[in-house]
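Removed from the display is one protein chain of the complex; every other protein chain stays in position.
As written, the chains take the letters A, B and C, and residue 1 is the first residue of each chain.
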Amino acid sequence: MNISQHFPILVIITLFTGAYLAPLAGLWKRKLCYPLAVLSALLSFLFSVVILLSVLEHGIIRYHVGGWEPPWGIELLVDPLSAFMALIVSFIGLLAVVYSKDYIAGEIPDKKLPAYYSLLQLIIGGMLGALMTGDLFNLFVMTEIFSISAYALVSIAQKKGSLIASYNYLILASVGTTFILFSTGFIYMVTGSLNMVDISQRLSALESPWVMYNGLILLVIGFAIKSALFPLHTWLPDAHSIAPSPVSVLLSALVIKVGAYSIIRSVFTVFGPGLLEQSGVVTIPVTWMASLGILLGSIYAITQTDIKRMLAYSSVAHIGYILLGIGLASTASMTGGIFHILNHALGKACLFFCAGAVLHKTGIRNVEEYTGLAGKMPITMIAFTLAAISLVGIPPTSGFMSKFYLAIGAYQESWIFLAVILLGSLLSAVFYFRVINLIYFGEPEHKSGVREQGAEIGGVVHRQPTTDNRREAPLTMLIPIIILALGSTLFGILVHIPLSVVEPAVKLLLGM
Amino acid sequence: MNPVVIRTVTRILVPFIQLFGFYIIVHGPVSPGGGFQGGVVVGASMILLALAYGAHEAESKVSHHVRIAMDSLGSLAYAGIGLLGIAAGGLFLQYNIIPLPLPPARVNGIMIFLIGVAIGVHIMALVLSLFLHTTEETEKDD
Amino acid sequence: MINLLPPNLPYFICITLLLIGLYTMIIKKSLIKKIMGLNIFSTSVFLFLISMAYRRGGAPPIKAEGVELYVNPLPHALVLTGIVVALALTSFALILVINIYKEHKTLDSEKLTKL
Partner (left out) sequence: MNKLNHLLVVIVLLAIGVMMSIAVLEMPEFADPDAPIHRHVAPRYMAMSYQETGVPNMVTAILADYRGYDTLGELTVIFAGGVAVLSILGGKRKK
């Protein structure tokens, strides 16, 4: 019996075990927490690479936990989409853990380190669990794991306002999770099953559609709150901007994507390709809300002066692109939407890492003070520029490719969505190029006074400005930045690599 | 108010509550109950102790470090039992493949029992932790 | 008398509870009341799951001699999980509220958003 058969579960259990060990290690030696966390994140990253390769080679993996066959036990279901997402999650999770070492030392007291690393592993493990599972109730449990860790991580640094941000996030998101549980109840009521594949078979045999619609609507509302779909995004800007930067990366690049993934799962797997016409009940509103989110998220982002808030609002817009692609439910738009999950994850993670590096080194949060940073932190700023260009969607980068597919899909449906995508890109160009312009061509003036003020925004004076000007962030922070910036550029040229995963995933989802 | 009555009653009651909690944990497989419920009952008995005698009394019985260790070890034990299934050549959390000299259903029963105990250990430490930390926070404020 | 009631009355009660909980969470300003609303809300879901498990003439789901018909045990297991999840959420929310009160000396959500 081959050990690689167990990787779908080990990828999750490794992180959970690491999380259980972290407080224990913290009792003995606090320094041990970091290497342990890196080790478990690295292991789960390697596992997910193997999973992706074997899924592409042998097709869908099904793992029956406990040896009980599906409708009775819990089944892990790994198809190309979940393997693709799992690779993104474990990779960026690994980078965030690596990045944490130097960054977090200045943010939170030493005493909290075990709790921090434990929660970090729980959030990644919970997301991986939510991606791998093929059981509706298990999806709820895993969603709850990464949500609770997310609430705690938002407030861990105890800056001014972080507790309230965490509270608001908790209240709104737990409405979402409770809706998910309620809809699980509805679906269980009429099908008698909790396994996704089994449900989809039994639902298509159902005569009365109302229970099904109700279940679908509640499920999608629940996950829409998790993924910050436009009118339900109110928790996002505060939570994402106040959290420590590695956590912002996890929240902005991954957690909302897992919400979007769960929407895909509920529409296309739980309700199945057979009911695709009827799932217009949710996909049409989702499409329109996503379009609104693209425009309004970008407009809000333009008005922000805090860099992390700006990035957070930009996430609202980008989740709009992803859900627009999913809502249109054609081959091209789905390809674009799922490909955009990768691009936004790489780009937004890189931007948040860069913002964190700047915050760590100089204490600057305000966009206006980015003037002339190119001279001081050249590598970070080049990475920032590359990632921003990718998110705007300018040709050589990977962001262009996904928006290209999205635009094709949108054009097939209606010119309105095409206009929304183009306008959204234009608006995002406005605020990203403003920052880039300041970085490279801004006049460095009235430095010290404004800088103190900028450091005050986060509630704590972050770090006194260093006297030597040419200083990059430490290596543990620089390496993730460089990797991500290269990734978001190279995948635009080597576009066939991600597409070789995305295309089979889309085919499978649309039942072709 | 004179706490003598409360303290005396507490001193008499706590052992019985704990006994009942352990009963619920170990009888989980055959009667209503299980690790969660029993763990909460045992934790509640320690909370009663803290209410009557002050937080330091409960703290001295089960210190912060012990609670964290119980939390972690309880969870680790569960994951470890799951991994036993893989080690024995089966699937994660597959009990009946674990090589014990007993019929498979008995092995399942034993593992379910062990899991109940692991959960119980975890929960009793956690409930007490939640209570003590909350009160500690509010006391500091005064 | 009992026949006049709609057959799915327990489910309607759950929905009413759910609406009450949601209303409390959205409208009430006190942070503590919002947590109470959350608990009412999640309890309504547990009630829903438990009531769907019942079947006429079903015995409690513990194996006994000569009993063939039990109520459905699966929702009970789900509800146990759900309750524990709600416990974790509530405890964390309460700790947050304690800390918010210590920092801002108020629990009014409208005053807190102005800060």
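Operating definition for what follows: a contact is a pair of C-beta atoms (placed from the backbone, for glycine too) under 8 Å apart; a residue touches a chain by one contact, two chains touch by 3 or more.
Treat the numbers as computed from the prediction; the structure is a model and nothing was measured.
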Shown chains that the omitted chain touches within the full complex: A, B, C
Selected residue (touches chain absent from view) among A:Val11, A:Leu52 or A:Val65: A:Val65
Residue of A:Thr191, A:Thr385 or A:Ser488 in touch with the missing chain, whole complex considered: A:Thr191
Which residue of A:Tyr34, A:Tyr103, A:Tyr151 or A:Tyr370 touches the chain not shown here: A:Tyr151
For chain C, residues in touch with the removed chain: 7-12, 15-16, 18-19, 22-23, 26-27, 29, 51-58, 61-64, 68-70, 72-77, 80-81, 84-85, 87-89, 91-92, 95-96, 99, 110
Sites on chain A contacted by the missing partner chain, in the whole complex: 16, 19-20, 23, 65-66, 68, 71-74, 108-112, 115-116, 118-119, 122, 125-126, 129, 135, 137-138, 141-142, 144-145, 148-149, 151-153, 155-156, 158, 163, 186, 188-194, 202, 208, 210-211, 213-215, 217
Missing-partner contacts on chain B, residue numbers: 28-32, 34, 68, 71, 74-75, 78-79, 82, 92-93, 95, 103, 105-109, 111-112, 115-116, 119, 122-123, 126, 129-130, 133-134, 136-137
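One rule holds in what follows: only the chains that are shown with their structure count from here on.
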Chain pair whose interface holds the most contacting C-beta pairs: A-C
Computed distance of Cα centres, chain C from chain B, in Å: 24
Cα-centroid distance, chain A relative to chain B, in whole angstrom: 35
Junction residues of chain B, two or more chains touched: none
Chain A - residues contacting chain C, complex: 137, 141, 144, 148, 151-152, 155, 158, 161, 163-164, 166-167, 170-171, 174-175, 177-178, 181-182, 184-185, 188-189, 194
Chain B - residues contacting chain C, complex: 30-32, 34, 36, 130, 133-134, 137-138, 141
Residue numbers on chain A that touch chain B, as the complex places them: 1, 6, 9-10, 13, 16-17, 20-21, 23-24, 26-27, 63-67
